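These notes are about the structure you will find just below.
Omission of a single protein chain aside, the complex is shown with its protein chains in their original locations.
Going by the order they are written in, the chains are A, B and C; count residues from 1 in each one.
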């Protein structure tokens, strides 16, 4: 059987690297073009020596004529406002694509504007290609898998967003969150910030450190709130504080809510298990998940604890921010888009210890 | 001038070690006896080679005749239910002491019982020496410094408790916390668990990991709630989730509350600065504190952010769990007990980078 | 096609865990029995929650009737002197096995005795089953692959040994090492010491630390020297200092030698590439390998630098101590023993970043 051909744009960042590595081990997909501004002209195994013997493709510079040509699907592992530059042409050519940025996570331009306002590096809040938003599906495969399967465009969720959404979806679907309000502390490894050196990512600064940042204002909250409100048909409000940790990978989200009605822990756990039945990458655990329990895998591990009076709940979720939080989830979407088993290329155990 | 003589019981644990190191650099105090069950008979610099050239005292086994003899004050750097064994005799002999455990953190036996019930290793919730509780002062020097100065017994706070109390005291004192309810995620380095090897402290398990534990049930919540309620004259309720981090030192507490009335951030920061004026070890910062910003020092760094509508606040505090969270705070209390400048022996900068 | 059946003895240690994880992803092998003294009776995904959804086998206690029954091959992921207890019965029953310990790494009882003397936990230096040593093959697949393929017993090398052997084999094969003498500093992650808590593996002690140990006396030197001497037909002498690092996985070995005759770097690199041609898990790099460049993979990365006068060489090798240094190499051997492609189940990229 011939493998489907995948182009990666933004191939030399951590997001593109993650997709490349997954595709190299995929039985039915193959990476056929690596496109990136940085390191264009170099072999990818020169850029990333750990790929020696695994891939020798040469990075190509981005070019409208190349992007979308001679492939079955395009993956934009690029920052905000890159995929929109090529989206119209791809839509015309009926080339499907998935995008890691926020460009296609919203169907309503007003929602996008709210996101863009919260984003630290987007100046113009109006979406430059609003007409295409209606064709895009927000890529949480466990919630919107059917729509993803037929979507021309998939907006892959933000890393914090997917951890919160999967952790809270059953509660919101059942309207169990009092006032729709959840307090969340998120802990993230450094790799979410990408490969570009900066003072906040400088080893001597970050090692053994925890650095809270963007208190109340992280842009991932917007998509998470909208998705959860969609599930409950009501209000969703997340008070979110992200913390940068001195570790490379992983996001652990601790989510606190008052319950709309008292619920025993066992009943809630049972409800979660039922909700995620048939979704192999969400694991509902009896004990709190750990950051390392999902490292290197596409799992989202979830557990919860209720207070003694059964009026409050703490839900904790753990993902590898570069896999279920980014490339792994994107490949899961890609599998769905191409009619493949969603597990293909993703069946890796966490790296423990 | 002759130095005051300090005995350390539990001298070979991390708590005793921390006090010893501080005393070795103190201009007016000196450690005169190191007492411990573990490693009794060995020189302390054999137990801890990094003390080579700094201290050659031999560890003595605990013994009722020794504890309290020939010294000005005793430091119990011991687990729960050790100091109570010696407390009556010390009280009779009018020897003052400070205790790192929960044995003397509560004046009311009912409060102690609540703590003991929450404690994972206390079987019997009745305090064995309740008559002495009235002589003990809870050792938060910034709040109860005067009482500490004259106290025969000081109960040094739990490490999580002091980070939460200092972070929330101005809000509770001003009755600014709606419903007296705060949601707290606490992140702690490994050293709080002491030097005894265990699976949860095994390097291969904990490195690069975050492990939530004792959700809703950590015993430090009891003393923090009681202290904050005492400040506000009302109710205090902390929903607390501790997380063990793959780092050695530090506690960062992120505390979320609804405000009883809307408050601008600047006014709150100003109130905090005023509240802690004259308290050199609490620093109110303009930006969120970081874990490493207090490492190796006795500082408690605090900052806060309000939501756009000024109805919610996030307060973040950072301490070194072994210093302001334990030995440093204990020495600050000791200085007060002995009529010394509270800064003596504690004026060390954080170790950065 | 029916999968071959593999038994794992010592299944709950890190070595057994590693083999289990690899077998779960192997297209032609399956783990059929998990045998271990620790945690017998528990489901393996209770012992290791990160295996949830991947394996639910129950750990069985070791028992002579079980070990070797109803399987194609046995893997002893056990400490020294365990496999020898079962080896005679297995040999009689013509059940092939591979052993992670030193029990079957030596063909000559005198060689074994040298190893046993150096081993910190072997009291009796005589091999208890010397008659079987002749049936065993030392499992370096890149050097002795043919013998491994037909061996009834394979002794999987020590983790430090394989890093040194692969790094030095081309030099010794070409008799390029002056006096056969090499000075080696080895840096190892903590996981080589296994899952048992101990003071040296206590997180607070090991984090951010480097601890040299067993200077000149590590037992892995014995098998490395013997193997290299066998390659050169001459003398091999390794002056070796292992260092325990505050990291979980990986061994980086820096090997210094005087060259028997001056050699340019390029010629040596070329010779290495030729030597390892056809061996997919050894990668000869242009630049020094890094510890993380092999993390989570079965690769051994090697590079070298010569001095300006071409009279000295430094060879550096990097492996994941739990994969090429243990379970990965064992599976590579197992594939050979069973006539399979040696890459099966091992084609994973390093986890970077």
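Rule of thumb we're sticking to: a contact is a pair of C-beta atoms (placed from the backbone, for glycine too) under 8 Å apart; a residue touches a chain by one contact, two chains touch by 3 or more.
Here the structure is a predicted model, which means the values were calculated and not measured.
Asks: Out of B:191, B:306 or B:333, which touches the unshown chain?
Replies: B:191
Asks: Quick one: which of C:27, C:128 or C:212 touches the chain that's been left out?
Replies: C:212
Asks: Quick one: say which of B:37, B:54, B:117 or B:261 touches the chain that got left out.
Replies: Result: among the candidates, B:54 touches the missing chain.
Asks: By the contact definition given up top, give the residues of chain C that touch the hidden chain.
Replies: 183, 185, 187, 204-205, 207-213, 215-216, 239, 241, 243, 245-250, 252, 254, 256, 288-292, 295, 305, 307-308, 312, 314, 316, 353
Asks: For the chain that got dropped from the picture, name the residues of chain A it touches.
Replies: Listed in rising order, the touching residues are 14, 189-191, 193, 195, 197-199, 201-208, 246-248.
Asks: So that we can see where the missing chain sits, which residues of chain B does it touch?
Replies: Chain B touches the chain not shown through residues 14, 17, 21, 24-25, 48-54, 191, 195, 207-208, 248-249, 280, 283, 285, 287, 290, 292-297, 299, 301, 347-353.
Simple rule for what comes next: only the chains that are shown with their structure count from here on.
Asks: Need the central chain here, defined by C-alpha centroid distance to the all-chain C-alpha centroid.
Replies: Central by C-alpha mean position: chain A.
Asks: On a C-alpha centroid basis, what's the spacing between chain A and chain B, in Å?
Replies: Centre separation, chain A to chain B: 40 Å.
Asks: Averaging only over C-alpha atoms, locate the centres of chain A and chain C and give their separation in whole Å.
Replies: 37
Asks: Quick one: report the Å distance separating chain B from chain C, using the average Cα coordinate of each chain.
Replies: Each chain's C-alpha centroid was found; their separation is 46 Å.
Asks: Return the residues of chain B touching two or more other chains; collapse runs of consecutive numbers into ranges.
Replies: 204-205, 207-208, 246-248
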